[in-house]
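Here the complex is missing one protein chain, while the rest keep their positions.
A, B and C label the chains in the order they appear, each numbered from 1.
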Amino acid sequence: MSADSNGAVVAAARGARALAGNPVRVAIVGATGYVGAELIRILALHPHVRIAGLVGRERKGDPIAHIHPHLATRDLRVFDHVPGDAEAVFLALPHGAVAARIGEFLDRGQTVIDLGPDFRLHDPADYPAWYHFDHPRPDLLPGAVYGLPELHRAELAELGTRPGAIVGAPGCYATTTILALAPLARAGLIADVVVDAKSGVSGAGRDPKADLHFGEINESVRAYGIFNHRHIGEIEQELRALGPTPDANPGVPGIDFLPHLVPMTRGILSACHVRPTRLVTQAELDELYATAYRDEAFVSVVEHPPATKHVLGSNEFRAFTRVDERTGRVLAIGVLDNLVKGAAGQAVQAFNVVHGLPETAGLLQLPLAP
Amino acid sequence: MSADSNGAVVAAARGARALAGNPVRVAIVGATGYVGAELIRILALHPHVRIAGLVGRERKGDPIAHIHPHLATRDLRVFDHVPGDAEAVFLALPHGAVAARIGEFLDRGQTVIDLGPDFRLHDPADYPAWYHFDHPRPDLLPGAVYGLPELHRAELAELGTRPGAIVGAPGCYATTTILALAPLARAGLIADVVVDAKSGVSGAGRDPKADLHFGEINESVRAYGIFNHRHIGEIEQELRALGPTPDANPGVPGIDFLPHLVPMTRGILSACHVRPTRLVTQAELDELYATAYRDEAFVSVVEHPPATKHVLGSNEFRAFTRVDERTGRVLAIGVLDNLVKGAAGQAVQAFNVVHGLPETAGLLQLPLAP
Amino acid sequence: MSADSNGAVVAAARGARALAGNPVRVAIVGATGYVGAELIRILALHPHVRIAGLVGRERKGDPIAHIHPHLATRDLRVFDHVPGDAEAVFLALPHGAVAARIGEFLDRGQTVIDLGPDFRLHDPADYPAWYHFDHPRPDLLPGAVYGLPELHRAELAELGTRPGAIVGAPGCYATTTILALAPLARAGLIADVVVDAKSGVSGAGRDPKADLHFGEINESVRAYGIFNHRHIGEIEQELRALGPTPDANPGVPGIDFLPHLVPMTRGILSACHVRPTRLVTQAELDELYATAYRDEAFVSVVEHPPATKHVLGSNEFRAFTRVDERTGRVLAIGVLDNLVKGAAGQAVQAFNVVHGLPETAGLLQLPLAP
Partner (left out) sequence: MSADSNGAVVAAARGARALAGNPVRVAIVGATGYVGAELIRILALHPHVRIAGLVGRERKGDPIAHIHPHLATRDLRVFDHVPGDAEAVFLALPHGAVAARIGEFLDRGQTVIDLGPDFRLHDPADYPAWYHFDHPRPDLLPGAVYGLPELHRAELAELGTRPGAIVGAPGCYATTTILALAPLARAGLIADVVVDAKSGVSGAGRDPKADLHFGEINESVRAYGIFNHRHIGEIEQELRALGPTPDANPGVPGIDFLPHLVPMTRGILSACHVRPTRLVTQAELDELYATAYRDEAFVSVVEHPPATKHVLGSNEFRAFTRVDERTGRVLAIGVLDNLVKGAAGQAVQAFNVVHGLPETAGLLQLPLAP
């Protein structure tokens, strides 16, 4: 079995062992929330994984049925600590929580897949700016990889050959917006961009809050996070990096991002209204998107405006793009399921890449409609 | 009783008579749809109106209970013709239908409140452009008034002193967008604008369609009408007219308008993302909106992002506006109930003005929440 | 002005004064919840009432806009105490709370309309049985009237001639079920009855709870309160009292009542499956219901199975009944809006009767559909 120079078993080696019949042992921390439930749903049927531990604060062996009734058929329990023999740890925790205790996982040689924001941003200064905390481990930020396989597949794979792999899995709005705009950013076409996003309520988490009560959400739409949504930081970071030069997309620092809550449980739609840096044709757009996504297992470019329901429960992302003959503007729309491709599914996808497993392992479920 | 020079009884005179105890006799054409139902709901309790006739194609006296079960307590029936003694006619018909037969109403001296688009646009060339038909009565367009009382109150009142009054009641998206942007347009501040709108499904009408099936709409969001929604025409017409000069708002011809269907029955939220012609402060915005709407019975400027549920079932419009310190952009959000302030309620409001009735008559119902 | 023998001004006299132009001054205690909001919505437009005070725990003048954004156009504030000059007090408080402090209101001669259960049940022993508390003022129970005007109109009117009037406004499920079954109970026809009820979520109140989160309720139905829902007590009390003899309806003590939460905000549907004491015909059923409800302003007997949406936002109750030729069973279905006819609207209706006002005052709003 391959290992790093210090003898530690690295992720890629664990993946190889898994393909040979010894599943990777994974733990899920934050298993009691919606993202935690979704990680369980996916990983419980992953062919190369065994769930070695579920962790929730103050839980001492509670059966999963009491926490997530829909998963009651699985013989799982939630404890208050991470098992030492876990080889990879998925963390679905509030911002700041992982940064503060990541040493614990790295010391054990566990791959860290953080579904929170603590390892998404490369520049330590972005943490106080967007999250209002000083990052306690800025030394680790350069080594962490932004877990969007469509943009960082090679880096993720390379990560698997080193011990102490840290993946900063993207935010749900960020995934939708970055994938919708990536082909335009890569071509340096974004002179100005307004991103108007709509999300189901599960993205706000499971904790009971007055404004997430059914009576408040149902039959209603509202905007929130006016001009200060935290995902703006990672969206700008990733889109800037895609340009042929750092300033090729003058619209990218300064994105106008507005999220809305709509009365549904799952799904995000990002409508990206772009003023292009030059005139583009529909044919050119079609070619840009086809080239970008032709070989992606989870991305489709569609001919009609996609509905979030078209991807419900799946790891799919769908993109749609049109140029307006009248005004020259470009519209790019992306949809995904915020708990799957926007969170748990994408984290598993990144984990698969890091561990050298088939990228689609555990993620082939088709969307559920109607 | 006052009358015009030819002896015809004009709307204002009818209003005066109504205030003295003789209700204005109104007919509703297109009474079987959602907008028709809403007109009945409002007019049935209007203190100065009597419903003289409900009209639906091929109906021969069907009781209202069979058509609109929620209105079953009203002793009303739907017929296939407009009663001759109606003094005002509300028309909720497909585009083109009113233009083709308006002579019939004018000949009888009936005030026409058209809830369709046939008398909204002043320029006959706009009809083939946005609605794909040639207007059969372009001669009548100059005399019709766009029925948005907040912008055209004096003209509507003046209309009541002439026979043959025609009101082109605004579209639902148009009302939301125009009222959200009017103070900015009036100040010549719109350099560029993206309007991202979200609507409940009732705006698409009552006819059964595959894509309005509950199973398609529920748990889903999608965009539609990419770059070609018909309401763009009237939005641009009205916003241009508001500027201090026709070209004061360079962003107005060329508005980027994108509507979405969200899983709710009623409500529209328009998020208007504005690039201003110059830097503005929040204080300046507050003053502009306060000045514009201070005396309006149905418009409030609110401090927190409004939800469509806050106005459900009422004739209210709520506006919210913010400047982004980071980018200089301005956000203006408007919400309303598409069937009330976006259709039937506003039509009654305009009717009240034309007939010299209290503008709020029949419209004081408070929003229904949760 | 008429008054009772001790010189206290009684409710009927206050009503008379209101009709002459001096509105009855009312207070709403528990104004921050859903029922409180609905009381405000109705009473703010009641022609013979003035809201003299809104009361919410720990509130010190908070504007209504911060608590109920949909009511923001009303210039009202919430305080932490009941104004002394209120003539009637509506109380929307948890069970037990009113019983404990009712002396305060009676001492001031205020009419008490309790929307909680503390004065619904006549037998003190029913309180520990259904609500798990010992009633602190059993002496007041005999004088309180169950506030269902369709069954107790005369008693409510008579209450208005005495000081210290106490109305125990019915529960939402109780109203739906009692009105659906009353004509059968009156005829002694209930040999056995299963009541299977479905409610929107607003009936569970406004407090944030994990199981009322949008993500839990949406796209889901579940039963709750298995065999022990508190409204069973009042349903059995009222239905027994309706029989020609106390034992005429052998199925009434022992009702099988099962409530369900369905993914909607408002509305209750009670399906009452009755095994009749003898064979009945459809004509007989029709006659029983027509006779019972012919003169009721808020009750309709309908020909098709009613939907809760048919009464949304109104004080209407609709009944539907059918006999099954195959099995002899009788089905009675009732629908209402749980916050209006099931709570606030009915409380206002009872208040109107007690105060000698027109029973429909403030309650004529038509249902809101779609």
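The rule is short, and it goes like this: contacts are C-beta pairs under 8 Å (C-beta built on N, C-alpha and C of every residue); 3 or more make two chains touch, one makes a residue touch a chain.
All figures in this text were calculated on a predicted structure; none of them were measured in a lab.
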* Asked: In the complete assembly, which of C:Gly215, C:Gly243 or C:Gly362 touches the absent chain?
  -> C:Gly215
* Among A:Ala154, A:Ala210, A:Ala290 or A:Leu368, choose the residue that contacts the chain missing from this document, as touch is defined above. => A:Leu368
* Structure fact -> Among listed residues C:Arg120, C:Lys198 or C:His355, the absent chain is touched only by C:Lys198
* Structure fact -> Which of C:Pro83, C:Pro136, C:Pro250 or C:Pro263 touches the missing chain? It is C:Pro263
* Going by the touch rule given at the top, which residues of chain C touch the chain that is not shown? -> 192, 194, 196, 198, 200, 213, 215-216, 218-224, 226-227, 254, 256, 258, 260, 262-267, 269, 271, 273, 275, 305-310, 312, 322, 324-327, 329, 331, 333, 335, 370
* Sites on chain B contacted by the missing partner chain, in the whole complex -> 34, 201-202, 206-210, 212-219, 263-265
* Can you list where chain A touches the absent chain? -> 34, 37, 41, 44-45, 65, 68-74, 202, 206, 218-219, 265-266, 300, 302, 304, 306-307, 309-313, 316, 364-370
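Here, only the chains that are shown with their structure count from here on.
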* Asked: Taking all residue numbers at the chain A to chain C contact, is the shared part over half or under half, that is, same or different?
  -> same
* Relative to chain C, which chain has the most distant C-alpha mean position? -> A
* Structure fact -> Whole-Å distance, C-alpha centre of chain B to that of chain C, is 37
* For chain A and chain C, let me know how many angstrom lie between their CA-based centres, rounded off. => 49
* Of all residues in chain C, which are in touch with two or more distinct other chains? -> 34, 202, 206, 218-219, 265
